[in-house]
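Dropping the structure in here first, questions after.
Only a single protein chain was left out; the remaining protein chains are all shown in position.
Just so it is clear, A, B and C label the chains in written order, and each chain counts residues from 1 on its own.
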């Protein structure tokens, strides 16, 4: 990479500015406190052809560039320091080194400079990325650079992108009399690209009074056709949001579907089990960071079984120590577990402090992929998949394992199950542990999208109960359907009436639905249910 | 559900005494607060306002006990009725401020000016009249309870389903009242009250009178509740609680029975909320928080469900404990509260009243609760 | 023709989740008649009672009582028409005393508001005394019903049924879990009751049915299999097959 930059820089220097002479000035401008000087220095440096330019600019972007009071510039690499101008290591680090400061304006310029340098990189992939960056940036000053790159580019994909970038850049320039045709073509080119970025540029053109009428009209037409497209995609996008929100609700509710739906324990400490799951995630991340830093990106995967075991174990303890004295008195379980939730919250507050803790999101869970006109954020997608896996796994456990069979037997007829030789206390403890473990899994997932603080559980408990009850107590399919219905409903309503009203509307709809169907969406039927 | 963990209407002997005690204590404290500050019997404004708050909470607990203890409806949303009563009174108190608000506008409360509203919304009409406010205090919670209960009981929503939709109700109301656009002051709610019926709310005499009024109304509610549960209707209530289907085959309509007590209970809660606001000086959407409703259920459980006295006792004791522990052990009081709830359910299933009865009468005829076959479902 | 019948159930069918619990069942009862209904488990005995008392609505068919269409009424309305029902598992109000249980059952006030103000009248006191005597629970009058034995609860429930003064009693397995002596006493009690009211008894216990000495209807798979005296149906080969064949 570094050598590539060097080559590019040399090449640039050779072609554009033979006999570059201002490099000392350019470098010293980087250490300036004035943004204008820095911007000038960056653009000069980009075209200077200096062998160090690429390295220095990268160091600047990563905030590894330091300025000494005497105007010297140094790049810090771990414990050692390198002179920025020469690339030679320095034996003694000068006193008073300060990092060179960036702001968003400088960052933008820096990205442009780096992209313009990368346009001539040997790898097509690098050039394509650079073209992407310049397209997004569409800085009028870049037209010559783009023209030059186009004149030498062979790769078809990169060429297309460069043309689009040029079109965007041309439209970013103020309109002039003689550029009409060029601009019209640019508008057409961008209209074909589509997407929010292009829409942004075209909308600017469409509103501009300086623009020639036919260019303006073409831009207006392009914008309205794009809006139509975007609107169609936004339906799909909303559907994804709904699914994703529903999957969070589903994860939060599955554990409750076991403890509450199957066992009849109104477990108000369910949210706290989620909270503990999230804290376990954090602890696992910290432990891995300290012990095996190489595994850091997959710490979250390690956290999944750990959280399940820790929360499940706590669940078993809670069942043995508290819940088992309260069977047949569901309301008492509400009071006792409410007390328990207060204790757990305060305990976490005492141990970890009351503030949020920072659970890292690994790089492979950050960002999004574009699918047509919509963005699928990776962490949400991962949660969606995770929720499906958890639900599927739970179904398997309930249907295919002895524990599942015993659990169903115990909940259907405790006495008969006991007579058949099932150790009901053990089944109770394991079932409650399973529910708590599932809450722990939900905690791992939630740590990727929400605050992790002692209050985490409180924000999910009401929604979780709502989901279980809405779906029909004791029916996992009902829980799935309810979570998705509530998630979708909320997200469909939200753009129209706002987040708060959407939430209120959903609550009212649930209330009314329960009036019509007093046992939820999927009631457990049969003669023995009532009385 | 095991019927022996709760009581029929036989355990109401103490209610009259409790009503008398409430009035005596409230009256005594009120008089003590009017004594000069140097007097050894002087009760500070702090104590008076605390006492007022506890008694208002006791009304909420009483209303919860009526529906939970006697009709078997586990409500997780009763604080909504309490808060609505509070808001109704708060609207009146807000209008009493008149031109003394920070913007000096005589007809619009400050928060409306801040939202650039030009005139009062229709639901604030008449709120400057105390009588209208007093009517709203019971009518609004009663009406909401009536509609909600009519829908729910008619379609036989019961058990946890009912509990959860009561919770959804209060949660939805909380979100709604948080919205500034609703016209009730948003998150800040209604506060900075000055007068009630022309009397300065901060004057010792006003406080003393308010405390006495709260005590008397609590006592009256206690007696009214006792009248209800001791009547034949009260027996029917217990019958509906324990075997709803059976009452149907006797020709009763449990939905009507529940609706009646539900609406009555909501009105008592609303009254409590109104008294609360006058003495605490603020009402905001936080009062709708589901946690508040759950806490009020816990007061009843601690005091002893289905005893009326227990509700009052539980509300006062738990809140007194909260006041003391948040001051003495600010970092640890939640542990105490948590263990109190766990301990109560494990060791005092009949609450303090059960303990008292236990002490008076040795547990000769105690019946051990049998584990029912089907857990859950029925509340 | 319906005019002479107290209860007239015709061609009733009801399906739960695809399972046909009652299949084109017809049953009628004359005023003053007592009828025993027998049948194996799942024959539809309880569902039939549910239909008569309004708990379950039939998919097709009619059910009439003294000319009223039962399929259009709910449980309280049917109870007020004069149909009383005793459940298989005794359900009494366990937190209330025996007297209070009986008081609630007495025919009369049913409006919640009226009940708030109701005072016990001399007639009611008399009725309760009578019922206590009938059910032999005088000694337990002020005890909570929850503390009584199984048999006593059965009796209390029958007493409450009497308090309703129904024209028709539906009794579901009244002697389940009773001793032989209690069973015979119960049979006596039902015969006593039958002197003034019509009764439908669902029972497994053949000795008890014999002791009642009334007409018997056999249900099987949601339909009437046979009707007649106990001796007649005992000889019916279809009945023998249903009961003994598998």
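By our rule, contacts are C-beta pairs under 8 Å (C-beta built on N, C-alpha and C of every residue); 3 or more make two chains touch, one makes a residue touch a chain.
Please note the rule applied: contacts and distances are computed from a predicted model.
Within the choices "Multicomponent Na+:H+ antiporter subunit D", "Urea ABC transporter substrate-binding protein", "Nitric oxide reductase activation protein NorE" or "NADH-quinone oxidoreductase subunit M", the name that UniProt assigns to the complex's undisplayed chain is "Urea ABC transporter substrate-binding protein". Every visible chain touched by the undisplayed chain in the complete complex is listed here: A, B. The chain that is not drawn here is touched, among residues A:306, A:378 or A:394, by A:378. Of A:127, A:199, A:270 or A:329, it is A:199 that touches the chain left out of the display. One of B:155, B:191 or B:231 touches the chain omitted from the figure, and that residue is B:191.
Although one chain is not displayed, its contacts with subunit B can still be listed: residues 44-46, 49-50, 53, 99-104, 111, 113-116, 175, 178-180, 186-189, 191-193, 202, 280-282, 284, 286-287, 323, 326-327, 330-331, 333-334. The missing chain lies against subunit A, touching residues 33, 35, 63-64, 96-99, 101-105, 107-108, 111, 136, 196-197, 199-207, 230, 234, 237-238, 241, 244-245, 248, 345-346, 349, 353-361, 366-368, 375, 377-380, 448-455, 458-459, 490-491, 494-495, 498-500, 503.
Everything that follows uses one rule, which is that only the chains that are shown with their structure count from here on.
When chain centres are set by their Cα atoms, the one at the greatest distance from subunit C is A. Comparing per-chain C-alpha centres with the mean over every protein C-alpha atom, the closest match is chain B. Residue numbers of subunit C whose C-beta contacts span two or more other chains: 91.
Each of residues 531 in subunit A touches at least two other chains.
The residues of subunit B lying in touch with subunit A in their complex are 1-2, 5, 74, 148, 151-152, 155-158, 160-161, 163-165, 167-169, 171-172, 175-176, 178-179, 245, 290-291, 294, 297-298, 301, 331-332, 334-335, 337-342, 344-346, 349, 369-377, 379.
Within the complex formed with subunit C, the subunit B residues making contact are 3-4, 6-8, 10, 227-228, 231-233, 235-236, 238-239, 241-243, 245-253, 256-257, 260, 365, 367.
On subunit C, the positions that touch subunit B within their shared complex are 53, 55, 74-76, 79-80, 84-85, 87, 91-97, 100-101, 103-105, 109-113, 115-118, 120, 144, 146-147, 160, 164.
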